[in-house]
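Left out: one protein chain. Kept in place: all the others.
Labels run A and B following the written order; every chain starts at residue 1.
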Amino acid sequence: MSIASRVARPASEHRRARYVWAALAAPGAVWLILLFVIPFYVMLAVAAGQINLLFQTSVPVWNPVHWSGANFAAIWHDLVGPSSYIGPPAIRTVVYTAMASALSLVIAYPVAYFVARYAGRRKTLFLVLLIAPFWVSYMMRMLAWIDLLQQGGYVNKAFAFFHVPGGGVNFLGGQAVTVVLGLVYGYIPYLIVVLYAGLDRIDPSLLEAARDLGCSRTKTFLRVTLPLSRSTIIAGSFITVLPMLGDYYTNQLLSAAPGTTMIGNVIEGQLGQPGEQGQGAALALLLLVVLLVPMLYYSISTARASRQNI
Amino acid sequence: MAVTLPDATGAAGEELFAPSPAAGARTPPAAVRRSSIIARLRRRAVFLETFTWLYLIWSIIPIGIAVLFSFNSGKAQATWQGFSWRWYVTDPTQSVLHNAELHQAFVQTLVLAGLTTLITVPIGVAFAIGIDRWRTRTASALNFVMIFSFVVPELLLAIALFFVVTDLLHFLPLGTTAEVAGLVVWNLSWPAIVVRSRLVTIGRVYEEAAADLGASRLKALWRVLMPMLMPAIFASAVLVFAGVIDDFVIVEQLSSTAATQPVSVAIYSNVHGGLAGPALNALATLMLVISLVVAAIGYVGYRLMTRGERKNTAEALTTIAGM
Partner (left out) sequence: MPGGTITLRNLTKRFGDHNAVDDISLEVHGGEFFSLLGPSGCGKTTTLRMVAGFEEPTAGQIILDGADVGRMPPNKRKVNTVFQSYALFPFLDVAENVAFGLRYQGCTRAEAKQRVAGALDLVQLTGYERRRPGQLSGGQQQRVALARALVLNPSVLLLDEPLGALDAKLRRALQVELKALQERVGITFLYVTHDQEEALTMSDRLAVMSNGRIAQLGPPRVVYEEPESAYVADFLGVSNLMDAVAAPGGDGTCRLTIGEFSLTSTCGSLRASGPVKVAVRPERVGIEAFVASGDNRVPAMIERTVFLGSSTQVVVRLAAGAGLQSVVRNDDPAAGWVAGTPIKVVLPPDALRVLANDGGTVEQIHEETLGDVAPVPA
């Protein structure tokens, strides 16, 4: 048997296998490129493109050489300039998101901790109840609160019944509190499931070891459980913060007032406005750039984790 | 101290699960310090449990009320006027059955969920296997793009998709076609991530065993890997289906006329004015029932498929919830 044939065969066998794997990945890859990678390029082409003055529609410019920065300049002007109508919503978005995600964490962590550590034989019951909202669509959950918060709704009725001052409030008429609580209510189920999964993975023998070495329960929690759940908390925060920053519908449903407008509403509004699509695209890209750092962090750490597991 | 502590933990643990009023009386007087530890621990778990129940009430009761009022015989959403099927079937103009917009939305959601699941799951599973085995730089890059698509805010993707189908990919017209195309890419990461992590736990040894026994690479994939991936594939199908029912942003951006608006968009556009009233609650309740049926099927199916693997209820529940 000649050396040449011995060498040639494994190579072709190996290559054939690679073709099989590449072929399996191909449909998903095509879909991702066609409808995930390219769309963002199109968005850039629209943002850096021109406007058809007659129809007031955006005209994408495909060649980067001819890109214009006009839309970005306009957005920048609106963001920090004297007229600055995007500035306040931007700040509001950050404040609302920070408050809502912090509040979510404060509520979700004890609940997830209790179910993971103390629920005992009733764990299944608690898990079913925790996961239940996960299966109720977001719109229905918002609808439920709209029913409760409307002027003749049960919340105002309860306020009146207990003679709480401040009854008869129009909760749905531009209250920041409503929007923040709405965001919390909307996104907390995802956070709880993430936190539960992370806390449940902590090896109980580590906690027993800490107790054995003289830590009190509180100390054990602070010195062992909390540090061990740090990455879970970070991952959970991403899960709530990223969608909250792009949320416009919660706000629209629970307030719809200019006083609570968030950045998502601005982008959404610009897209529906003739002649402003390019600016909407530019603003969306700006948001994407701001979010790129946390998204990249999350993606890289997830990708690395999945590689290390192999 | 190190000797008494595990004992104290054990006793405390027991009482946390079954608190009994006699617990204090049973404690020998000598063990004063221990009993105070127990009392403190019990207080703490009781606090946590109360907190948990309050959270659950807060999270579930509003939905319960919304469901309840879908059966209200009147138009009010905060005054019970008696039970009726009015908003489901009997009202000649506004019931889900008779109102064209609500009716269509319901059908459209099911069509989108069905089509998207049918397309996403096979593509995603194949993608996961391919990426896991291909092991080249291209594969890592694609995997990265897939994970990135999982975290990108939906609004940004929806806008980008809107631009791409209106300005470039004209063979994907707005409406059902664009909606499905967009939903597939948005949900692709479910099967890809779930199946990939299952692949990692399975490892290569079963395929090697199949090859050793005479199966070719593809036969091993089909006869050994597929059955072992079935629970993950099934779980991801449930996740995609439920994800589409829940979806709002992408379908809102990519729908064309009222005929291609699914339930979420119909609720959104009608809740202030329009068809506001218990009819929307009825529509939402129908979707809720379908979601819960899918979840139940998912749970039971997953349990049946993983029978031999000594997995517990909690594992099945969290898997079905995408964890």
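The rule is short, and it goes like this: a residue touches a chain if its C-beta (ideal position, glycine included) is under 8 Å from a C-beta of that chain, and two chains touch if they have at least 3 such contacts.
Everything quoted here is computed from the prediction, not taken from an experiment.
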item	value
Contact residue for the chain not shown (choose from B:Leu97, B:Leu115 or B:Met228)	B:Met228
Residue touching the undisplayed chain, where the options are B:Ala211, B:Ala258 or B:Ile297	B:Ala211
Missing-partner contacts on chain B, residue numbers	205-206, 208-217, 219-220, 223-224, 227-228, 230, 308-310
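Throughout what follows, only the chains that are shown with their structure count from here on.
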item	value
Chain A partner contacts - residues on chain B that touch it in the complex	1-2, 5-6, 9, 16-17, 40-41, 44-45, 48-49, 51-52, 55-56, 58-60, 62-63, 65-66, 69, 76-79, 122-124, 126-127, 129-136, 138-140, 142-157, 159-164, 167-169, 181-182, 184-185, 188, 192, 196-197, 200, 217-218, 242, 245-246, 248-249, 252, 263-264, 267-268, 271-272, 280-281, 284-285, 287-288, 291-292, 294-295, 313-314, 317-318, 320-323
In the complex with chain B, residue positions of chain A that touch it	17-18, 20-29, 31-40, 42-43, 45-46, 58, 60, 107, 110-111, 113-115, 118, 120-121, 123-124, 126-148, 150, 152-154, 157, 185, 188-189, 193-194, 196-197, 200, 208, 211-214, 217, 238, 242-243, 245-249, 252-253, 256, 264, 267-268, 271, 280-281, 284, 287-288, 291, 295-296, 298-300, 302-303, 306-307, 309-310
